[in-house]
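Input: one structure, supplied below.
All protein chains but one are shown at their positions in the complex.
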Amino acid sequence: MTTETAKHGGTARRIRLGMVGGGHGAFIGGVHRMAARLDDAYSLVAGALSSDPARAAASAAELHIAPERSYADFATMARAERALPDGIDVVAIVTPNHLHAPIATAFLELGIHVICDKPLTATVVDAHALVEVVRRSGCLFALTHNYSGYPMVRQARSMVAAGELGEIRVIQVEYPQDWLSSKLEDSGHKQAAWRMDPARAGAGGSLGDVGSHAEHLVRYVTGLQLTEVCADVSTFVNGRQLDDNAHVLLRYANGARGMLWCSQVAPGNANNLKLRVYGSKGGLEFHQEHPNQLWFTPLGDTPRLLTRAGASAGMAASHASRLPAGHPEGYLEGFAQLYRDVAEQLHARWQGRSADPLACTVPTVEDGLRGMQFIAAVVASSIAGGRWTPIE
Amino acid sequence: MTTETAKHGGTARRIRLGMVGGGHGAFIGGVHRMAARLDDAYSLVAGALSSDPARAAASAAELHIAPERSYADFATMARAERALPDGIDVVAIVTPNHLHAPIATAFLELGIHVICDKPLTATVVDAHALVEVVRRSGCLFALTHNYSGYPMVRQARSMVAAGELGEIRVIQVEYPQDWLSSKLEDSGHKQAAWRMDPARAGAGGSLGDVGSHAEHLVRYVTGLQLTEVCADVSTFVNGRQLDDNAHVLLRYANGARGMLWCSQVAPGNANNLKLRVYGSKGGLEFHQEHPNQLWFTPLGDTPRLLTRAGASAGMAASHASRLPAGHPEGYLEGFAQLYRDVAEQLHARWQGRSADPLACTVPTVEDGLRGMQFIAAVVASSIAGGRWTPIE
Amino acid sequence: MTTETAKHGGTARRIRLGMVGGGHGAFIGGVHRMAARLDDAYSLVAGALSSDPARAAASAAELHIAPERSYADFATMARAERALPDGIDVVAIVTPNHLHAPIATAFLELGIHVICDKPLTATVVDAHALVEVVRRSGCLFALTHNYSGYPMVRQARSMVAAGELGEIRVIQVEYPQDWLSSKLEDSGHKQAAWRMDPARAGAGGSLGDVGSHAEHLVRYVTGLQLTEVCADVSTFVNGRQLDDNAHVLLRYANGARGMLWCSQVAPGNANNLKLRVYGSKGGLEFHQEHPNQLWFTPLGDTPRLLTRAGASAGMAASHASRLPAGHPEGYLEGFAQLYRDVAEQLHARWQGRSADPLACTVPTVEDGLRGMQFIAAVVASSIAGGRWTPIE
Partner (left out) sequence: MTTETAKHGGTARRIRLGMVGGGHGAFIGGVHRMAARLDDAYSLVAGALSSDPARAAASAAELHIAPERSYADFATMARAERALPDGIDVVAIVTPNHLHAPIATAFLELGIHVICDKPLTATVVDAHALVEVVRRSGCLFALTHNYSGYPMVRQARSMVAAGELGEIRVIQVEYPQDWLSSKLEDSGHKQAAWRMDPARAGAGGSLGDVGSHAEHLVRYVTGLQLTEVCADVSTFVNGRQLDDNAHVLLRYANGARGMLWCSQVAPGNANNLKLRVYGSKGGLEFHQEHPNQLWFTPLGDTPRLLTRAGASAGMAASHASRLPAGHPEGYLEGFAQLYRDVAEQLHARWQGRSADPLACTVPTVEDGLRGMQFIAAVVASSIAGGRWTPIE
């Protein structure tokens, strides 16, 4: 549980980080910055923080970015940073979805690593193309499905992998919110506006924003391959352009069955991601709003409450923890774990060694592609009147 | 919150109750008897408690039933009781599902009221026929979807009816258990054996045993009309004859959408019925294992925890309560509420007055028919590969 | 988990029960009646239900008590019932505290067993005298510290006795309520009025009403001997005659230390009795408002949630259960367990056999005496300015 970056191979320099998007008024950009700072493995030294030049410059100044490294657009930034002797090592992309692919491509083609917010792109076509770009580039590409950074999610993953649940039979995953129960996108709310605009968000509203997290979380914890979906996608708020609720049946390659519910119109749910996994030998429950806990019931035995850094927390959970049990860690710490793991992966590359395997579960561009295929299949299934639709 | 029976029209005599089924080794028969006793509105005076005559007699003796009113079969019992000047007023039917219809018919045709366990029958055909018998008989027929007797379920129903949730948009209902995670029916476990035998249980395994409760609970609380289902029904335990897990998408006449999950292979879930209802103005959550509580969040406001007999409990909840707040009531008290309400309905008939409207929400034979139609549609949808299937 | 009374030695007759107190407007009388009915081991056949003759008669009629066995006063009732060939076996006393002793004495001296509400008496002197009367009488005397009837309380007791917690070090017990946060006794509220009247309640307000339950629960679960108390007793509501809050430090003979808090002025607490026991090998937590659960953490291991009728429930819990896991039992079922255990004790006497040891933990008159000594010591300690005061 060291909190500094030098764990492997002596003192490591701070990684030079740039950011595209995330200027004033954004949400997730600030999250990425706090995540990057927490373990002191990064320095934010460059940015194209806004498409509005004045906003970009003001935002950069507040962030102690030197004026000459605050750029008006991402393409300029990529070229300029590539040309610097101490240019950025990695760029964080925190724009609306449709810009992820062009921005990532610009940096990857110049050999700059990428940390990208989710969902991967706005279309499956873009996602396929981006996978190719990443492969060609040889760069590291991390997708911030941040819930995979929670210690107890890692604990769950390791327990499933170790067979503690037996053969997985049933998956229940849900991600309800309530903040779009009325037509917030008409009120000038920037976050709501782009998320419900197909041109910027892609084919999914709640599906892209939260459903894609839910789909990934199942994959991350269980490793199961999703083969087919059967869906009923809805828009409850009048005049809204994208879905605000989706009900999805799931079938997995091993015979497991599941349900996924995502919603942004469920009053009383702030950010209520919950995953339950049931196998022939036991069951697990994880609740994002109480991320320091994981329920585990071995079949026929007493339920037990595993806690982060508690008696039953294994290596995977410890790797992702910073504090003793009972000192709650939260969303930022989970998010920061992805940054910390990326740092370890980069330092390992630079030092010509293998990275700590516990740091190598960060979601990848392929995860992002599967997420886009999931969204596409769900939308297609629903349009087809609820037909079972294979994942491409 | 009176606990005695004389609420209306002076002291009322105890209702004479008979029982078919429920001898040694049964579960739900004992529950019905405790429910009937709790409020002192019934005397158990006759029974055909088992198809095994020795067991029937021994069971009757333990229950203080006079030997001459312990019968070897239900048909004899119906005729004999009908002929007595102080014969039973009402019979409780607590047998496996396939016997509900013939037994109920025998008593109804002789003018004896019926309290019947759920699901209504083993087939939709039987259910239709039984509806007709009930109508012809003029008798009262109560179906023990007992969760509708919980005070906070009644509170939820009254809040939805009063418009506190606005237009209902999303329903999430689930009823997972874990006791059939292995093949218990092969071990001589009587309860498991008939529940997983199509000849006795009907077309639904977990669907009939617990799924039907979930479907009814939605209907009871919201009053919404279920129009279509799209289902994926599974049997995870090898060699099992009926489903042990079902995933169902729901569509309602008003445009609401929902999901229903029932399972008996979900380790860590004892009897984990949970209902969530989301509307344009608020959301409700009810959890059967904590039945003295109901969560309510008005849209944009703070979640509040309504408690049985607490500050926000309304008339419907009070009608179904016996104790002050903080003194937990449970499953038996909820079950007993149906018996108490039936007693009020019968006394009102006999006294030529209208029954207390709060006592008139007990599930009926029509509810039972709809439950059977639900099971049939779910099974049909799943067999058809997940086609949206209308409720008959 | 049989629900009928014939468990031992064949079919047993119903025990004939009388009641003193508990007419219209009372609370605990109705609780005792429901508890007596639940397992069908008793028939309520006589009563002196109110000191107001008209109320007594009307109450009796509603309860199906024959008019000739509804008495105007307890002394008449005792004599008359003693003279009947089928007179009552046992009397339930559900009056204000100051009447417990004279009523119990009247029945005990005629050889009639007693089930008495708590606290035992209004004074320690009365309590000592009553202990003597019970001993002389040879009768059974049960005190309804009802929380000792909860299955998970019995589970806790058996775990402590089995040494699963090691040597007990720390006790935290509390029983807050909020219903007397304002001066309810001035509003004509009958329950509040006698509880805050020293002439009827004795020296303790909240101490007698709820504190005595808390003190007993510790004793019941741990068997520890309380030796000294140091207390700060308060009356927060102006003009109130008895305490509405008490803070007490506890010392036990084995060296354990503890805290007891009782209150009736703590908004948000309905009936929030909670017990925590910590030993050298583990800790337990029980919460009355969720009585189907018991938390157990072995030192250095993962917390586990034991549930009534769940995988880790032992014989003592099973003895006191009626339903499978996940079907919540509540306050009435716990209360009924005392009645069921008393029935077993009486049948065993009558049959000349030893009673089931699991049925022999019902609180006794000696428990009641210790409770009165506790109240007296707490009051004395507080008056003395917080001096450590031995339990008499």
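Each chain carries a letter (A, B and C) given by its place in the written order, and its residues are counted from 1.
Throughout what follows, a contact is a pair of C-beta atoms (placed from the backbone, for glycine too) under 8 Å apart; a residue touches a chain by one contact, two chains touch by 3 or more.
Not measured: the values here are computed from a predicted model.
Residue A:Glu333 is the one among A:Asp89, A:Glu333 or A:Asp367 that touches the chain missing from this view.
Across C:Asn97, C:Ser263 or C:Gln288, the single residue that touches the chain missing here is C:Ser263.
Residue B:Asp301 is the one among B:Glu132, B:Glu167, B:Asp186 or B:Asp301 that touches the chain missing from this view. Screening C:Arg55, C:Arg169 or C:His287 against the full complex identifies C:Arg169 as the residue touching the chain left out. Counting over the whole complex, chain B has residues 300-307, 310-312 touching the chain that is not drawn. Residues of chain A in contact with the chain left out of this view: 2-6, 11, 14, 27, 30-31, 33-34, 37-40, 61-64, 177, 179, 269-272, 288-292, 307, 310, 322-333.
Within chain C, the residues in touch with the undisplayed chain are 169-170, 172, 174, 178, 181-182, 230, 232, 234, 236, 245, 247, 249, 251, 257-259, 261, 263, 265-269, 276, 278-283, 285, 295-300, 303, 385-388.
Just so it is clear, only the chains that are shown with their structure count from here on.
For this pair, chain A with chain C, the centres built from the Cα atoms lie 55 Å apart. Centre-to-centre, using mean CA coordinates, chain A is 44 Å away from chain B. Within chain A, the positions touching two or more other chains are listed as 300, 303.
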